[in-house]
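With one protein chain withheld, the remaining protein chains of the complex are depicted in position.
Per-chain numbering from 1; labels A and B assigned in written order.
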Amino acid sequence: MSNMTIQKWASAVLALSLSAAVITGCSSANVKPNATEAPQPSPTEAAAEESESPAEADPFGKYDSPVQLKMARLVDTTFKFKPGESIDNNDWNKLFLDRLGIDLKYAWTANQQQYPQKMNVTIASGDIPDLMQVWGPQVSQLADADSLADLTEAYEKYASPRLKELMNLDGGIALNTAKRDGKLYAIPEPASTVPNTMLFIRKDWLDKLGLDEPKTLQDVFAISEAFATQDPDGNGKKDTYGIGLQKDFSKNKVPFGIEGLASGFHAYLDTWIQDGKGGLTQSTILPEMRDVLLQLQEMYKGGQIDKEFGVKDSSKVNQDVVAGRIGMFYGPQWSPALPLKDSWANDKADWRSYGVVSIDDKPALLPVKPNGQNYFVVKKGYPNPEAAIKLANLFADISLNVTEENFNKYMKSSIDDGNGGKSVIEVFKYAPIRLQNHEAVFENMKLINDAVKSGDPSQLGVGDNLASYERLKKWETDKTDPNAWQDWALLGEGGTYSVQEMYVRENRKINDEYWGPTTETMSKKQSTLDKKKEEVFTSIVLGAPIEEFDKFVSDWKALGGDEISKEVNDWYATIKQ
Amino acid sequence: MDIAVEKKQTEAVGAKKRSRWRADYPLHLMVLPGLLIVLVYHYLPTVGIVMAFQEYSPAKGFFRSEWVGWEHFEYIFKLPDFKSALYNTFFIATMKIVAGQVVPIFIAILLNEVGKTYFKRTVQTLIYLPHFLSWVILAGILTDILSINYGIVNQIIQSLGLEPIYFLGDNNWFPYTIVMTDLWKDFGWGTIIFLAAITGINPNLYEAAVVDGANRWKQTLHITLPGMMPIIALTATLSLGNVLNAGFDQIFNLYSPMVYKSGDIIDTLVYRIGLVDAQFSVGAAVGLFKSLVSFVLITVSYALAYKYLRYRIF
C-alpha cells in the first residue's frame, strides 16, 4: 500500500468500478457450454441443496424478515439510471430484497474525488453506516479503533465457492491485505494483475517513412528519430515529435509516462523487486534506471521530445496527439478511447498498439501490484455481518450465469435515449461488491474475433460478447464512425486487448513484491523522496549531467530510503515464512 | 468618607450602569443571533486544534487519539523542503498582496475618471469575468497562451526581437508568472470594493475643492484617496492575513517538477505529504502555524493604527 494515496486510491477505486464494466460484461456471458469454470448452482438451486443439510450456512439463504443494511459507497457520474430509478431504487436492490431478504439502502454516496474526505468525516463523527467501501489504510485505522466486525467466520461459512475462487485468482494477496493479526476485517475486490501499459504508434507514419513495426527497443529509438526528423505528416515543417511525454512522466502509472520504456531496460518505477539475495530492493534507484534517463536525455537533445513537455499534463499532451504532433507514446490499454478516437476522427490517424519491447534478449516485463482496489467493511455490532458476503455471492453468481433476461435486467440495459437512439445503462454498477475474473475477457475476445471472421455469432451466447461482435461487425461495414473505430482498436484483432492477452500468455509481468501497509518512514519521508525523484529525473532529461542520478541515489538513501528499505525487508521476512 | 455619600455614589454608579444597560441592550440583542451561530459553528469546532498535538485518527476521535506534543511541528519544520517552501510562499504571497491592493485601487480611480456611464459599467463587468473561471480551466488556457512553441505572448516577445520566455518552466520567471496571472484573474473582482468606497465619498468635498480651484489630479490626491482610506486600510490589514497563502489551487494547476524550486509552497508540500498517507495532524499543525502568523500580523497592524492614528481599522 506504499503508494496508496488519497488521489491514487480514488482513481484506483474508479478504476475498479470501471474495470467491472467491460470485464464483468465480457465474462458474464455464458461463453460456451463447456466453459472452463464449472457453472455454479443458481441461488435457488443452491438454496434447495443447502436446505437438505440445515446445519450448513447457506451462501444464498434468505432472511425470514428483511434485514436493514445501510451502506456508504462511491457513486460517480458514470452511473446512469433509468427514468424513475436511483441508487436506492433499482433492480439490484429489489433482487437483494427478494432473493436474500436484504434491504440495502445508502446512507450516503460521493464521487471518487470527494469520497475519502466524506468518509473521514463520517468515521470521525462516530456515526458510521453498517457497510462501507473504504481504502486500505482505513481498514487498519478502523480495525485499530475496534470499529469493525470480524468477518473471518462469516467469510469461511458464507462465501460461495465461486466467490472464493474469484478471491484467490491473485494468489490470495488481496485477501491477505484485508487481514489484521490473522483476522479478516474487510472483503477486498482484488485488482487486476494484467499489465496495462503498451506502445501506441501511428502506422500511417510508419508506412510513409517505410519503417517496420518495432521488434526491439532499438527499433523504437529509430522510429522516434524518424518521426521527429523525417516529416512524417508531410507538411514540410519540423513540427512532429518522436515520443509523447508529460510533466509527471516519472510517476508510475500515468499516460505518456516512461513505465513502458523503462521496462525495456528492465527498470521499474516505484517498484520493490527481488534483489536475488532473498530480499527486496527499490528498482527506481538501480543502474538500469540511469540508462533509461540517459536515453531520454539523448532523445530530448535530438528534438524527439517536445521541449515543453515539462509543463504539459496528460490532457495537454492528448491535445498534441489529436492535433497530429505526436506519432508514438507509451500509454494505457484504454488509449483508443482517450485520446486516439479523436485523433482518428481528426485526420484518420491509424494508431496501432504493440507490446512493450526490450533492449536485449531478455523480454520486457511490466510491473503490477497485486492488491485490493476496494475494501468493504462492516460496522462492529452489526447483527448480520454475513449479509455483506451474500451480496458479493449473488453478484458473482449472476454475472457468471447470464441469461438474456438477466443480462438486460442486471448487467446492461439498453433504453431509448429520447433522441431516437439507444443508450446503454450499466446496471451492474448498482451492485456494491463485485468480484470478477480479470482474465476471462481475453478468451472471450478470441471467440468474438473468430465469430467476426466466420460471420457466425451463434457460439457467443448473449450479453456483451454479442454486443462486441455487433460493434466489430459495424466497423467492417462502416469505416467512418469514430466509435466503431474505437471498438475495433480495443477489441479487434491486434487491438489493445490482444496485446494484453499476449502479456498474459507470455507472463510478461513482474510483481511489486511489497503489498504491506504504509510504513512509518514512508509516511514521513516518501513525499520528500518522490519530489527529489521527480526533480532530478526531469532535470536529467532536460540535459543535466547524468552524474546527478548517482547523487540522487545517495541522497535517496540518506533521506530515508535506507530506512524504508529496511522496513520493507523486515516485512518481507515475515511474509516469506 | 461619609457612609451616606458612599452609598449615594454606589447608587449613582448602579443607576448609570442600569441606564447604560437600558440604552445598550437593543445593541446586544442585535449581535446575539450572529454571536450564537458563530459560537456553535466556529468556536465549538475550534476544539479541533488539539489535532495538531495528537496522532489523530478519525476512528479514535479527539479524546482517544494519542498525544504527541510538538512532534508534528518539528517534523514539518525539519523537512528538507520546508525552508524553501516557506520562502516561496512568503515571496509569492507578499507580491500578490501588494499587487492585489495597488492595482485594483489604481484601476478603481481610473474607472472613476471615466465620464461615460455605459463604458464604465461595461469595463467593470468585463474585467471581473476571469474571477468566475476556475484554475483548472485557466491553467489549460495559460499553458497555451504562454507556450514557447506557439503561445501568443511569446510570439509578441519574439516579434520585438527578444528571446522567448519559458514562463511556466523557468525558475526565474515562475513566481512572477504566478503573481501576474493571479492578478489577471482577480484584479477586476478586487476593484469592486474600491469603487464602492469611492461612491461613498461625500460629493460636497469635491464641490468645495472645485471652488478652491483644485484640478482633477489634486482632487484625486486630496479627496478621493483619503476618502478611500478606511477601506484601503481595512483590506490591506486583512490581506496581511494571507501572507502564508500563496494560492494552492493556482500553483497546483500550474507547477511542475521543473519549477519545484521556485514554486513549491507550504500548501503543495503538505498536499504531497497527504498523498502518501492522509495525515490529519500534520495538516492541522500547519494550519495552526499559519493562523498564528496571520493573527500576529493583523493584530499588530491593528494596534499600530490605533496607537499612532487613533484609528480603529475595524
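We take it that a residue touches a chain if its C-beta (ideal position, glycine included) is under 8 Å from a C-beta of that chain, and two chains touch if they have at least 3 such contacts.
Just so we're on the same page, contacts and distances are computed from a predicted model.
Engineer: So which of "Thiol-disulfide oxidoreductase ResA", "Cytochrome c biogenesis protein ResB", "Carbohydrate ABC transporter permease" or "ATP synthase subunit a" is the UniProt name of the chain that got left out?
Structural biologist: Choosing among "Thiol-disulfide oxidoreductase ResA", "Cytochrome c biogenesis protein ResB", "Carbohydrate ABC transporter permease" or "ATP synthase subunit a", the correct UniProt name is "Carbohydrate ABC transporter permease".
Engineer: For the full complex, which residue in A:64, A:127 or A:405 touches the chain that was left out?
Structural biologist: Counting the whole complex, the residue in contact with the absent chain is A:127.
Engineer: For a quick check of understanding: of B:196, B:221 or B:300, which residue touches the chain that isn't displayed?
Structural biologist: B:196
Engineer: Write down which of A:68, A:86 or A:507 is the residue touching the left-out chain.
Structural biologist: A:86
Engineer: Considering the complete complex, identify which of B:98, B:141 or B:309 is in touch with the unshown chain.
Structural biologist: Reading the full complex, the residue touching the unseen chain is B:141.
Engineer: Among B:27, B:160 or B:211, which residue is in contact with the omitted chain in the full complex?
Structural biologist: B:27
Engineer: From the list B:86, B:157 or B:238, pick the residue that touches the absent chain.
Structural biologist: Looking across B:86, B:157 or B:238, the contact with the absent chain belongs to B:238.
Engineer: Go through chain A and note every residue touching the omitted chain.
Structural biologist: Its contact residues with the unshown chain are 7-8, 10-12, 14-15, 17-23, 75-78, 86-87, 106-114, 117-118, 120-121, 124-125, 127, 191-192, 196-197, 251, 253-255, 313-315, 318-320, 322-324, 332-334, 336-339, 341-343, 345-346, 418, 424, 426, 441, 482, 486, 490.
Engineer: I need the residue numbers on chain B that touch the omitted chain, in ascending order.
Structural biologist: These residues touch the chain not displayed: 20, 24, 26-28, 30-31, 33-35, 37-38, 40-49, 51, 58, 62, 107, 110-111, 113-115, 119, 121-130, 132-134, 136-138, 141, 144, 184, 188, 192-193, 195-196, 199-204, 216, 230-231, 234, 238, 241, 280, 283-284, 287, 291, 294-295, 298, 312, 314.
We take it that only the chains that are shown with their structure count from here on.
Engineer: Centroid of chain A to centroid of chain B, CA atoms only: how many Å?
Structural biologist: 42
Engineer: Given the complex with chain A, which residues does chain B contribute to the contact?
Structural biologist: 57-61, 64, 75, 79-81, 140, 143, 147-149, 166, 168-169, 256-258, 260-261, 264, 269, 272-280
Engineer: Can you name the residues of chain A that touch chain B in the complex?
Structural biologist: Answer in residue numbers: 2-3, 5-8, 116, 120-121, 123-124, 126, 137-138, 141-142, 144-145, 147, 247-248, 250, 306-308, 310-312, 315-316, 518, 522-524, 526-528, 530-531, 534-535, 537-539, 542, 559.
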